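Every protein chain of the complex appears in place save one, which is left out.
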Amino acid sequence: MSTRPDLRLDVERTGRIGMPEAVLCQFKTVDQATGAVTGLLDTHDTVIATRITSEQSPKLEALRPQLIGTSTMAWQLRPPTSKSVALVSAGTSDAPVADEAAITLTALGHQARRITDVGVAGVHRLQSALPEFEHADAVIAIAGMEGALPTVLAGLIGKPIIAVPTSVGYGSSFEGVTALLTMLSSCAPGISVVGIDNGYGAACAVHRILQQ
Amino acid sequence: MSTRPDLRLDVERTGRIGMPEAVLCQFKTVDQATGAVTGLLDTHDTVIATRITSEQSPKLEALRPQLIGTSTMAWQLRPPTSKSVALVSAGTSDAPVADEAAITLTALGHQARRITDVGVAGVHRLQSALPEFEHADAVIAIAGMEGALPTVLAGLIGKPIIAVPTSVGYGSSFEGVTALLTMLSSCAPGISVVGIDNGYGAACAVHRILQQ
Amino acid sequence: MSTRPDLRLDVERTGRIGMPEAVLCQFKTVDQATGAVTGLLDTHDTVIATRITSEQSPKLEALRPQLIGTSTMAWQLRPPTSKSVALVSAGTSDAPVADEAAITLTALGHQARRITDVGVAGVHRLQSALPEFEHADAVIAIAGMEGALPTVLAGLIGKPIIAVPTSVGYGSSFEGVTALLTMLSSCAPGISVVGIDNGYGAACAVHRILQQ
Amino acid sequence: MSTRPDLRLDVERTGRIGMPEAVLCQFKTVDQATGAVTGLLDTHDTVIATRITSEQSPKLEALRPQLIGTSTMAWQLRPPTSKSVALVSAGTSDAPVADEAAITLTALGHQARRITDVGVAGVHRLQSALPEFEHADAVIAIAGMEGALPTVLAGLIGKPIIAVPTSVGYGSSFEGVTALLTMLSSCAPGISVVGIDNGYGAACAVHRILQQ
Amino acid sequence: MSTRPDLRLDVERTGRIGMPEAVLCQFKTVDQATGAVTGLLDTHDTVIATRITSEQSPKLEALRPQLIGTSTMAWQLRPPTSKSVALVSAGTSDAPVADEAAITLTALGHQARRITDVGVAGVHRLQSALPEFEHADAVIAIAGMEGALPTVLAGLIGKPIIAVPTSVGYGSSFEGVTALLTMLSSCAPGISVVGIDNGYGAACAVHRILQQ
Amino acid sequence: MSTRPDLRLDVERTGRIGMPEAVLCQFKTVDQATGAVTGLLDTHDTVIATRITSEQSPKLEALRPQLIGTSTMAWQLRPPTSKSVALVSAGTSDAPVADEAAITLTALGHQARRITDVGVAGVHRLQSALPEFEHADAVIAIAGMEGALPTVLAGLIGKPIIAVPTSVGYGSSFEGVTALLTMLSSCAPGISVVGIDNGYGAACAVHRILQQ
Amino acid sequence: MSTRPDLRLDVERTGRIGMPEAVLCQFKTVDQATGAVTGLLDTHDTVIATRITSEQSPKLEALRPQLIGTSTMAWQLRPPTSKSVALVSAGTSDAPVADEAAITLTALGHQARRITDVGVAGVHRLQSALPEFEHADAVIAIAGMEGALPTVLAGLIGKPIIAVPTSVGYGSSFEGVTALLTMLSSCAPGISVVGIDNGYGAACAVHRILQQ
Partner (left out) sequence: MSTRPDLRLDVERTGRIGMPEAVLCQFKTVDQATGAVTGLLDTHDTVIATRITSEQSPKLEALRPQLIGTSTMAWQLRPPTSKSVALVSAGTSDAPVADEAAITLTALGHQARRITDVGVAGVHRLQSALPEFEHADAVIAIAGMEGALPTVLAGLIGKPIIAVPTSVGYGSSFEGVTALLTMLSSCAPGISVVGIDNGYGAACAVHRILQQ
């Protein structure tokens, strides 16, 4: 009985869908995480590791990533494209999720521009920031708590908006469920949503748009 | 064994808390509903019946209410106060809930002013309607679907805001749960919330404020 | 006290975001629904009505829509664009949701092509249908029950995929919740999701991509 | 790619709504928390920090707050108003939430008076405490477990009552969900509710009433 | 293949536990319901049918029950015991559940006394009704909405209290879930709870106590 | 735009997995249901239609099924195998689900034997029925309400047990969720579970075992 | 502003309901816990502290309790009554909950007899233990995981049965929710249920029965 199988990597995924397999580190041992990254470095043009634990972090930094965020790293960035993505969020607390999205986009060659502190409790801040969205090819809107930011934004601009609910908040925000439901039920047309805290997924959804 | 007890009414409630007992008709037989209203007419200065079913409606109309809404009626209005309440909602679909709140307020002597079609997907409509809120002593904000209206409003004005989630919507709005959670988790300070579709409760919460 | 406010329409929305306000008929009276459509016909280049009830349907058909689906209608189609969208679904049961998406896309000028009966329980059917996706600018993937279709598809193609969970199913599919959660938790990168049964929202999300 | 944006503060919020932006510390780094407080001290008449972690606490105390509670601090109190608020709770376990409400009220200039140990399992205690409510302009009722306190109180007095469900309890209290639902479904008229453990929000809701 | 198996009745149950098998009619055809009752009439000392549908009702009445309630009937009452049970509820809306409990108790020989209109929003009504509880051997407390009645009662008397949450209410009462959770999380000691709307179960729980 | 796509049938499924595609009628129009059955009759050795609505039933009966149950029909039965399956359930209310399982098994050639009225509230009935299980090759255990039957059975026999939770029950049985959770959390080893009310799925799970 | 109110104890509770106020330690500081116990020791005939944390434990042991369990202690036991209670559970994992019930009963003067390892996966063990129940005046049935034990037991004996769901289990037992729902939906008549892990509440429910 063998209980430690080798890693089989989906090396042809990039050819099929234009996106490499990322390494979700959270449920891996330190060895599994570094092993997966090392394996991908040989066979892929860019490598992204997400949800890195504090225990895994030093070992992965030793592999010399080019981008280091709160819990995301990337190696072997793709050459820059002409595309730019606006990452909008209400507060500083969403940084780990925004990092994950920004690093993924950068690794895939796109420019990621952060627009922060534009919560809907002061809607004028969002309105005065509208010029910053003008040159964006797509928008990632990150919000916890009541998650209303993408709804208000979607009534103001016609660009693609990918919404990311975050687990930031307490009590009645139910670890992101409230923000998720708000985004899914939005009265503003055309918001689409990824899973709670899934900055990587939002970046990939945008990449699908940008690589057309 | 007696299975049809007479109705005991809490006739002193008005003296204690300044609000009469309303008749929640939904779970009563036609006879129980008309009996409760008749009983209250003798002993109370104002009488409100809510969630009237289509079966109960003709019999209650025969009791000559002074106010008739979608599923709410009132008899023996209190003399007018100097107070005015703004009832704000995003769409026409929330009418039954708004009716319930407006009729309750009117029965209690307050002026109820409706401000509609100010959904957050067109936030400028809300902003241009701000002068209409100026003379209001309090605001009831009614919203279904994603329920973001009270949040945006609470960032714009400093008046008391009672939020009412409604069961309007489908799919991911989960019969008002999404709007309820949004309102409870609002990033804007000082919104308080009543139960789903509870227009009567919102009016009473405002009445508690206005009778101080 | 006025309890029947006139309709205020957000006539400038198209200018801001390139999409008109649709009429969600489900929670409106017959008069409110026809009134809203009539009002929009004068002021908008295209008009879409969704979730039309059987009671509303004849009155709305009398307004001579150009497209009629299970519970969706459209008037005044926009001139055709060069864009094409693939609508993929597993069964015939999802037709009302697919209709809503297809009619919305067509009203906005895009070509909507249906690819059906490609459920993941016979994955070869999906694989043999891949050439049909080649000329699509984006994909809307509609699925009820376990909702795995978008996940398998997202591992095969790199185009934008908007997933729509439907309430088709019984028992453990919990009226679309299971499909929704599956789509949000997908192990395939870059799927984004709209609310349960929200074909209109999916079409708008695609329109945001196509109008860039 | 910049992943550490500066803080943008909504300095005009006080002018608009009469309440300053509070600093929700829980999801901030120590530096972000102290930075936010410092920034607000320069631009606001009063500053409140909530949900301070034990790691952040010493650094924030070094900024010399005038009020220190279990996990709340305040700087630069507003001048006293003539208003008084009763904070009623059933047990000592709700202290962190009651602290958050009391400190927020005090920072805003109002008097906060605590009435404790008046649980509904000994309803006579609540009844004998009624005189303590007489001079209150509003009431904040805090309860965990089954959350029945605001319901009983609302049948006894006619003042504004803001209910705060707390996560105190275990098992079937589901971290505050039971108390929340109880408060939202109350058979007593006119209770309005804020999110679980949201003492700050309750204080702001009361402040909206008192500043009229 | 036989798809219509005969009914096997648990005729010895009364001997083992002192309670006969009741006929839960809701999910049975008319023939299955009358067949089950007829079968039990031959073999049991008392027979109880619950949740009778309007379609089944005439056929079951034709079997000449001795007790007929909203949706409960009983045949062949047991001889009276000396025991008395108080059935307390807040409103007339809980009548079907209270009927089910009262008829079950009566069929088992106990006296069922109804105490109604003692909602916790007017706690003095409950206090003034306390003498009515004095001769009761046990109490069944029935409540919908926020379900606080058993909690307040349990702080006033030391008798056995079986609480029954009902699905009466709307919106945030979630068809009895709120009342159920309230009763399970009660801060008053020694309440035990049966399932939502389960008046029959409450009566049996009391019967277990009384037959000791 | 074509909104009525033809049906694509997965005609090779039987070759791959030994089970034909069934027709889930509930969400189909009458024409779609009869069309699907007719299409399968030409290309498959056996045809099963499940969750037939009362509207569809006469049209499907006109296609002369060989087996007719509450809401299930089958055409073109497979030749008998030597295998026998015990279908055990507690009450007559589970008949539609048991029918669905029994008809599916019979269509696939296996013998389906029903064992009813063996609820766990009279555990001796189950124990005395044990000889009836002796010649079964597998067991399908169907239960609603608290769903404990498979657990008790799994402690008594070592045969494969597929458990089916049903939506029979009310209140706290939450339309099958309680029975589902009970079966998934069983303290008896080796029960596996299918979706709520999914008699067809249970029969197929057993068929996978029997065709080995 | 006083944020540390003194403790008000409900010293007359014992007179009213025959049960003293217990000290729920979990959400108290060490000082609050010892203070509450000390206060009760002066004014009550027996004192019970539940859900004692490991930090509080030594300080409370210093107060010389007469009974010490996993996380429960009692001081000043009441004189023995002639009553005996059977505490039945399936495994050793439920010990903390069983301890809480047993110590509470003992403090109130009753005899608590433990019957363990009688899980329903080996139903013969429960049947062979039936004589041990014969002299019990009431039964407390404790179960985690699928929670079927009280159902099987209630079909075998006619004594009062109070069921306690525990949070023992993992995955699909959802921290006691599955066991709770099972117990509430039991097909066996007359089980009543207390909150998850609430051994104290179960003992008090039994005490209400025994003190009649």
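In this document, chain identifiers A, B, C, D, E, F and G correspond to the written order of the chains, with residue numbering beginning at 1 in each.
FYI, a residue touches a chain if its C-beta (ideal position, glycine included) is under 8 Å from a C-beta of that chain, and two chains touch if they have at least 3 such contacts.
Just so it is clear, the model here is predicted, and its values are computed rather than measured.
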Seminar exercise, completed: Omitted chain touches shown chains A, C, F, G
Exercise. For the full complex, which residue in F:Thr29, F:Gln66, F:Thr81 or F:Ser192 touches the chain that was left out?
Worked result: F:Ser192
For this session: Could you tell me which of C:Val37, C:Ile52, C:Leu108 or C:Met183 touches the chain that is not displayed?
Result: C:Met183
Seminar exercise, completed: Of the candidates F:Gly109, F:Gly155 or F:Gly171, the residue in contact with the absent chain is F:Gly155
Exercise. Which of G:Leu24, G:Met73, G:Ala112 or G:Ala141 touches the chain that is not shown?
Worked result: G:Ala112
Exercise. At which residues does chain C meet the chain that is not included here?
Worked result: 90, 119-123, 127, 145-148, 151-152, 154-156, 169, 171-174, 177-179, 181-189
Seminar exercise, completed: Listed in rising order, the chain G residues that touch the chain left out are 67, 69-70, 91-93, 95, 98-99, 102-103, 106, 111-112, 114, 116-119, 121-122, 124-125, 144, 168-173
For this session: Name, in rising order, the residues on chain A that touch the hidden chain in the full complex.
Result: 1-5, 7-10, 12-13, 16, 24, 26-28, 32, 36, 51, 167, 176, 180, 195-198
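Here is the rule we use: only the chains that are shown with their structure count from here on.
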Problem set entry | Target chain G, source chain D, minimum contact steps | 1
For this session: Quick one: report the Å distance separating chain B from chain G, using the average Cα coordinate of each chain.
Result: 43
Problem set entry | Euclidean distance of C-alpha centroids - chain E vs chain G, Å | 26
Exercise. At which residue positions does chain F touch at least two other chains?
Worked result: 119, 121-122, 169, 171-173
Seminar exercise, completed: All chain pairs satisfying the touch rule are A-B, A-C, A-D, B-C, B-D, B-E, C-F, D-E, D-G, E-F, E-G, F-G
